[in-house]
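The other protein chains are all here in position, but one chain of the complex has been omitted.
The first chain written gets the first letter, and so on, giving A, B and C; residue counts start at 1 in each chain.
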Amino acid sequence: MTIDLNVDLGEGFGAWRGAGDDEQLLQYVTSANVACGFHAGDPSIMRVTVAACVAAGVAVGAHPSYPDLRGFGRVPMMLPVERVVDDVVYQVGALQAVARLQGTRVGHVKPHGALYEAVAVDPALALRLANALAALGADLVLVLPARSAAASALAAAGHGVRLEGFADRAYLAGGLLAPRRRAGAVLEDEETVTAQALALALGEEFPTQDGTTLRLTVDTVCLHSDTRGATDLARAVRRRLSAAGVTLAAPSGQ
Amino acid sequence: MTIDLNVDLGEGFGAWRGAGDDEQLLQYVTSANVACGFHAGDPSIMRVTVAACVAAGVAVGAHPSYPDLRGFGRVPMMLPVERVVDDVVYQVGALQAVARLQGTRVGHVKPHGALYEAVAVDPALALRLANALAALGADLVLVLPARSAAASALAAAGHGVRLEGFADRAYLAGGLLAPRRRAGAVLEDEETVTAQALALALGEEFPTQDGTTLRLTVDTVCLHSDTRGATDLARAVRRRLSAAGVTLAAPSGQ
Amino acid sequence: MTIDLNVDLGEGFGAWRGAGDDEQLLQYVTSANVACGFHAGDPSIMRVTVAACVAAGVAVGAHPSYPDLRGFGRVPMMLPVERVVDDVVYQVGALQAVARLQGTRVGHVKPHGALYEAVAVDPALALRLANALAALGADLVLVLPARSAAASALAAAGHGVRLEGFADRAYLAGGLLAPRRRAGAVLEDEETVTAQALALALGEEFPTQDGTTLRLTVDTVCLHSDTRGATDLARAVRRRLSAAGVTLAAPSGQ
Partner (left out) sequence: MTIDLNVDLGEGFGAWRGAGDDEQLLQYVTSANVACGFHAGDPSIMRVTVAACVAAGVAVGAHPSYPDLRGFGRVPMMLPVERVVDDVVYQVGALQAVARLQGTRVGHVKPHGALYEAVAVDPALALRLANALAALGADLVLVLPARSAAASALAAAGHGVRLEGFADRAYLAGGLLAPRRRAGAVLEDEETVTAQALALALGEEFPTQDGTTLRLTVDTVCLHSDTRGATDLARAVRRRLSAAGVTLAAPSGQ
């Protein structure tokens, strides 16, 4: 039983630091989504972040976003598909160069924030992105929500896709995340978070915000670096998964 | 006798077009320096520009800049060397991805505007850039002014370097360009520009703004796309060079 | 019979010029909406534009936008009301300072692009904006589409509002503009544009894209500076309105 534990890193800009403690988090996770400059993460921070991933043996992925420093990539924008693809290619390419200089490579691409939510429900956009990424590297895989329309479409089209579940976000009955602005949408309680992480890893049922239960099949479990106590949560998740006999490792090939 | 004729392309942003007529210019030049988003050239314009280069059989290079949309990359900035390298790596990587999707590759890197001038006189910065570019692609070569301190340092260190002369800019006696704000710094007269282009191609003497003459050895001749009548100048330069038996071609390997 | 003829000005950025010929357009219009830096119009362009308005005797208004240089303010964004108000206050204040230095004042505020469309259908946002503008200057009036929900709400709440119609945009039967991406949405034919301008000025019927007719009561008629042939259209509109006995003048108080 093996699972990937991913976290968003490098989410500062210029003199501003991201909410998480990247160095600490890197001790516990197995893959990192590195901000690429559009919602956070200037070129210098990208270098430092990738170097830290290499030092920690953590797999590097890109975390592209709508162009939105001010709104941290969380502002929904209605952009033409072609422009979104252009922006993702630009960001992934930039990170690929940074990674090459640090002696590593970019193995996955996880859209950030509002873009992640837009891709999840837009199979046409997901397919366009997957085709573009295939041209950038044979094994560059998109990370998308388990049970999303986009993930199904990619699988049906023969594209690889990495299915994701969130340990620190409450789900609704249908498998969608509870919207961030809703009370209780972000889980911070260690018992709740680690239990949900374990259920995700084992493909077992866990409770939703609606009082029902949900079972998801995932390849990777996400913890947000800006959730309060993120480092402690990451350590606790790792401990609980290990204790349950689940091996934490990035997907093979990375 | 072979020479490269290069031009800066893709220098619009969003709805704004660059000063030159890219499609027209591509008929006459042999390599293009494509803006990478920091002084001009958003990801969509980069895609369109690279596609046009491919269609025209023109070699693609990167044209990275200080981050300065407002000042079109012409504002001198005092930035730490490491940050400049980070920014160039980011921009070059982004263009490499765009190029890969269009079925081509980035063969050279020509810093833009104030950054070009800063690199030219800073051998330490040029060496740092050349080392970074070597890691991004074995044959990525920097374009620098002929007779510059930086070009000499790169050659001495065993790095490739592409020496550049300007057909549409007046020179001073010592081999420096007359500053842009000086009257007569930009040459627009067809006879003057084509004569200077030919002299550069043949390694012959041409007049400086100081009343002396200058002889430069160059690998590539530049025309600015925002010089008035740029397209007509490009056609005239091509015609005059061809008539003199000079073959226009991108450096081998591209 | 008096009507205001307005145009968007100062829509360049840095070295890039806007699509229209501001100097020419200023000969024909009576009020100008000046870009404030978020979709176009940097502080230097704002100064030059306001100075040109003063020289031409044209009333100055603010043309605030979502923060979107890349998309020219035409990308719909889902932003919290409070943030939109903050952004508009910032932009209007900046232009007020520029105007003060040029010896004039800002008399109206016309949201740009996607923000204009968002305000038009959102009475709550319009009221928040109107309240904020009231605090910035007793007579700062919002420009909104005639027959829009927002305009009605402002009038009902006792706020001033300037009702706008477009001479160079096709309407749908219900009074909405035909979306820009729809064929024929932008009117460029001189006879059509001047006829629609006159009908708007006189409150008479004019044809919609649906084959019906529409009658709007407006205080100001807009011409877009980036419509092809904008200067010629502006001159023709002015001529036709004058010939019909309609006086072109900015609303009193400006």
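Here, a residue touches a chain if its C-beta (ideal position, glycine included) is under 8 Å from a C-beta of that chain, and two chains touch if they have at least 3 such contacts.
Since the model is a prediction, treat every value here as computed from it, not as a measurement.
Which of B:Val75, B:Ala124 or B:Ala244 touches the chain that is not shown?
Candidates B:Val75, B:Ala124 or B:Ala244; residue touching the omitted chain: B:Val75.
Which of C:Leu25, C:Met46 or C:Val141 touches the chain that is not shown?
Counting the whole complex, the residue in contact with the absent chain is C:Met46.
Against the chain that's been left off, what residues of subunit B make contact? List them.
Within subunit B, the residues touching the omitted chain are 67, 70-71, 75-79.
Suppose we count only contacts with the excluded chain; which residues of subunit A make the list?
Interface with the chain not displayed, on the subunit A side: 12-17, 19, 42, 69-72.
Which parts of subunit C are in contact with the chain that was left out?
Per the touch rule, subunit C residues meeting the hidden chain are 37, 42-44, 46-47, 82-83, 86-87, 89-98, 100-101, 132, 135-136.
Here, only the chains that are shown with their structure count from here on.
Report the inter-chain centroid distance for subunit B and subunit C in whole angstrom, where each centroid is the mean of the CA atoms.
41
Taking each chain's centre as its mean C-alpha position, how far apart are subunit A and subunit C in Å?
42
Please output the residue numbers of subunit B that touch at least 2 other chains, ranges allowed.
As it turns out, subunit B has residues touching two or more other chains at 42.
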